[in-house]
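Missing here is one protein chain; the remaining ones are kept as they sit in the complex.
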Amino acid sequence: MTWNTFGRVFRFTTWGESHGPAIGCVVDGCPPGIALSEADIQPWLDRRRPGQSRFTTQRREPDQVRILSGVFEGRTTGTPVSMLIENTDQRSRDYSEVAAAYRPGHADYAYDAKYGHRDYRGGGRSSARETACRVAAGAVARLVVPQVRVRAWVESVGGDAIDAAVFDDPDAAWAEVDRNPFFCPDPAAAARWEELIDAARKSGSSLGAVVACEAAGVPAGWGAPLYAKLDAELASAVMGINAVKGVEIGDGFAAASLRGEDNADPMRPGAAGEGPAFLANHAGGIAGGISTGQPVRVRAAFKPTASILTPVPSVTRAGEATEVRTRGRHDPCVGIRGVPVVEAMVALVLADQALLHRAQCGAG
Amino acid sequence: MTWNTFGRVFRFTTWGESHGPAIGCVVDGCPPGIALSEADIQPWLDRRRPGQSRFTTQRREPDQVRILSGVFEGRTTGTPVSMLIENTDQRSRDYSEVAAAYRPGHADYAYDAKYGHRDYRGGGRSSARETACRVAAGAVARLVVPQVRVRAWVESVGGDAIDAAVFDDPDAAWAEVDRNPFFCPDPAAAARWEELIDAARKSGSSLGAVVACEAAGVPAGWGAPLYAKLDAELASAVMGINAVKGVEIGDGFAAASLRGEDNADPMRPGAAGEGPAFLANHAGGIAGGISTGQPVRVRAAFKPTASILTPVPSVTRAGEATEVRTRGRHDPCVGIRGVPVVEAMVALVLADQALLHRAQCGAG
Amino acid sequence: MTWNTFGRVFRFTTWGESHGPAIGCVVDGCPPGIALSEADIQPWLDRRRPGQSRFTTQRREPDQVRILSGVFEGRTTGTPVSMLIENTDQRSRDYSEVAAAYRPGHADYAYDAKYGHRDYRGGGRSSARETACRVAAGAVARLVVPQVRVRAWVESVGGDAIDAAVFDDPDAAWAEVDRNPFFCPDPAAAARWEELIDAARKSGSSLGAVVACEAAGVPAGWGAPLYAKLDAELASAVMGINAVKGVEIGDGFAAASLRGEDNADPMRPGAAGEGPAFLANHAGGIAGGISTGQPVRVRAAFKPTASILTPVPSVTRAGEATEVRTRGRHDPCVGIRGVPVVEAMVALVLADQALLHRAQCGAG
Partner (left out) sequence: MTWNTFGRVFRFTTWGESHGPAIGCVVDGCPPGIALSEADIQPWLDRRRPGQSRFTTQRREPDQVRILSGVFEGRTTGTPVSMLIENTDQRSRDYSEVAAAYRPGHADYAYDAKYGHRDYRGGGRSSARETACRVAAGAVARLVVPQVRVRAWVESVGGDAIDAAVFDDPDAAWAEVDRNPFFCPDPAAAARWEELIDAARKSGSSLGAVVACEAAGVPAGWGAPLYAKLDAELASAVMGINAVKGVEIGDGFAAASLRGEDNADPMRPGAAGEGPAFLANHAGGIAGGISTGQPVRVRAAFKPTASILTPVPSVTRAGEATEVRTRGRHDPCVGIRGVPVVEAMVALVLADQALLHRAQCGAG
């Protein structure tokens, strides 16, 4: 069943296809009185926008967002915030080939199996273009939890990882993230990735990536037992992003190889008036589904872009053997543009949890 | 906010603490007319039951389930199925130490930060004992989707992995899973783990584990864009299990290191009247959030049990420095007993998605 | 908390204010493969459209609906159907008076108390203009349950009721409903209402009305115990329409004066292959929250339009005494245009329940 709404009390609903007239979202449950205009949203969309370097798809969309409701005299009214982004660069082309055969690694066959037909233009609803709406909604979410700072970066491309030590100088690392087209905190890695991705693109291939995200400033106490655990909500939010195949909180899979005493996050007394000071953060800022006050850490594995020029055996809708090469404009490494989307989804979960915590416990 | 209900149309709600009089769950939305009695549920609970070997906690609970509603003349009526499991082995002891100090790696501090107080007896609501309710609900879910077979196993303990080649003879591998106390398909690994876990237990330590799960028989078409994607639902379900810190679908994080052509799941024409035959299953049976008809594959990383005898620095509720050693009866590797819980959560998601698919698309 | 989504699996979300650039809705969960275009929706909007007679507000909105997503090659894809209606006749005027004082009978003070500020232009989100979105969504719902025919009419205006006997000739009664501007099945009453409403309008007053609705063709078995009872869902749907203050199912309040034997709906054997034939329908087609196969009957009480020229004592935002006369363009009897809205809400509930029934019971 389609379920295009995410969230429990701070909710957003997205709609639209890659090649329809527009895409959009409706943000519901936003607190009133928050200063909000298009200028608060556009910069986040610009970070995700395609066509900005040769390392992303060459589709050129201005992705100009319009707010259609829920804001009056520059502030949210508490009623739904409807946002709309027009599709302008739907290049006219012949889709008969895509319509006839299932692209391997894409949702083509699964959609057809479910719905009995599908919108085959540019992937229809399964297009990553929908993630622009998440970024727009995420920009509103950030304003709901201004005490939280959500930042993501690319940790590895095609298995080539950054040097984790770059975060020993966090300011330099964050500055570097904004400086290269890969959201890479490590200039040496960024240089290597340029070659790696160029080579993949030229050979008609594509690469996967790992994106890491940190939310600083989350107070202890957000989230909940049992089926709205903060980590479970984050897992759902991030695994639901196109091309994501794995999610980790804190040490994630590495924790499965640790011994209890190495995985423990020891505590010592914190500063006056504050909670305990933690001596490690293997848990990624979440214990028992509830935030601990440490930075919340999430990691997402993006598979390589499924659209590649290399031919892959497939079948036609009629059930006959064929080969598919996906022409068109595609990201050689879709994980890169996943960075602002991961950030947005994390911000959306945190805004929802902040309001839920306030509902039950009255704090905040 | 607590949210002790999971699912969209096939839903279950759990309640109860480790040291209260009982725990239980209410399964709502179950189709009518399904043959159901305690005998359908008890075997799954028995698989999870503690105290069956020296490799699990020595708490001895019979975990006898009683069905209190929703079944009449041996069949579900379509109304809520309430199930209750009494707590019988709440060993009388002194909890003043646990009440006073926060156990590192546990939810103690986070609960206190959220709620202002907590039930400190055996972890209260955050106890893994709650997972018995998931297993009971999962047993009902299996009956809702009898065409699906959900089976999990332990893939590694403390970083020591099975030989994946054991699944070349799947019947032997599955038989072995039922034969040893580790749900291990590889007898050689099982022998090593025996030593490994014994050593950890004796040294007052604990080990993490990776659990893998496969759901065979899922037809193409379950799941949905966008915020009820089958993989997102599974991620939420599995990440919400106590001690899980990572979730993968299909190749998971390994996909991030692959090239597009290596990650593609090529298709060729299937048998008459069937969908395409896939030549690989990197995707883990899910594309675009919808099942492809291949086996659905999920993997979960369990952190090492937080309760260890090795002392770890911590703070008291009053904010003073202390050290915590967790005495009591604990699983040295909590991931092992996670196997039936992972299976249950996967079954619960699939039952829900099966009904949702039928709601929207009318199929079977 | 705002919650601008209605429905459980067939859901719609509305957004927009009376005086913003547009209003709209997103219909989610619609089954795939349904033929749908603007031409299926526009006629229902035209029935509700203002400015068609002197008995409704003189605001003139073309209410042209555009479908922005979810339809491909003339059929629903199973993904969200986004619909947008531009606001074109937002007459430029001075709202300072409305902004300063609370209009009695309106939501002005309540909104301000809740949100700390409000969009005072034409009522903002509380404007009945939002109901156009319900009508658009309802038009889609009708296509989901084509076996059901939902029709409403005005039963009384200002306490002046139709002659119930007009339904002895149902074809004539239904034809009459479409013939006069009051959705009145009784020509004699329609003539009286014309005078009544004219007189109210001229004297700066307004009138209440009762709207009745019948859904024929609902099979036995829709709805459910306990908290998604068909009657409870209808009550929520209809009470949520602007200006509605009462809802009845079947005999409603009259049933409270009946004796058991008079209120019973006796049954006798039905036609071969069918359920029982009922000899009465006091229950309004619903028993125990589940449809019985008889026509579903709902009645709604609309209060008189709150916007009147007669001055009413009120207070300013600053807390000072004042008097308010509501100028502007208003329906002298808002219940009349409630007819298509009641129909839409009933259709939306039934579509949702049809899919829910199919989810659990597999039928339909």
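A, B and C are the chain letters, set down in written order, and residue numbers restart from 1 in every chain.
Throughout what follows, contacts are C-beta pairs under 8 Å (C-beta built on N, C-alpha and C of every residue); 3 or more make two chains touch, one makes a residue touch a chain.
These numbers were taken from a predicted model, which means no experiment stands behind them.
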item	value
Chains in view that touch the one left out, judged over the entire complex	A, B, C
Of C:40, C:86 or C:265, the one touching the omitted chain in the full complex	C:265
Residue of B:17, B:108, B:155 or B:176 touching the missing chain in the full complex	B:17
Residue, one of C:55, C:72 or C:115, that touches the chain absent here	C:115
On chain B, residues whose C-beta touches the chain left out of the figure	1-5, 9, 11, 13-17, 20-24, 26, 28-30, 32-33, 66, 68-70, 72-73, 75, 77-82, 114-119, 121, 124-125
Hidden partner interface residues of chain C, rising order	1-6, 8, 14, 102, 104-111, 113-116, 125-126, 130, 156, 158-159, 200, 205-210, 219-229, 231-240, 242, 244-270, 275-276, 279, 282-284, 286-293, 301-308, 310, 312-315, 319-321, 335, 356-357, 359-361
Sites on chain A contacted by the missing partner chain, in the whole complex	8-9, 29-32, 78-79, 225, 355-356, 358-362, 364
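FYI, only the chains that are shown with their structure count from here on.
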item	value
Furthest chain, CA centroid comparison against chain B	C
Identity of the most central chain, Cα criterion	A
Chain centre separation in whole Å, for chain B relative to chain A (CA means)	26
Centre-to-centre distance between chain C and chain A (centres being mean Cα positions), rounded to whole Å	39
Centre-of-Cα separation between chain C and chain B, whole angstrom	46
Touching two or more other chains - residues of chain B	8, 225, 356, 359-361
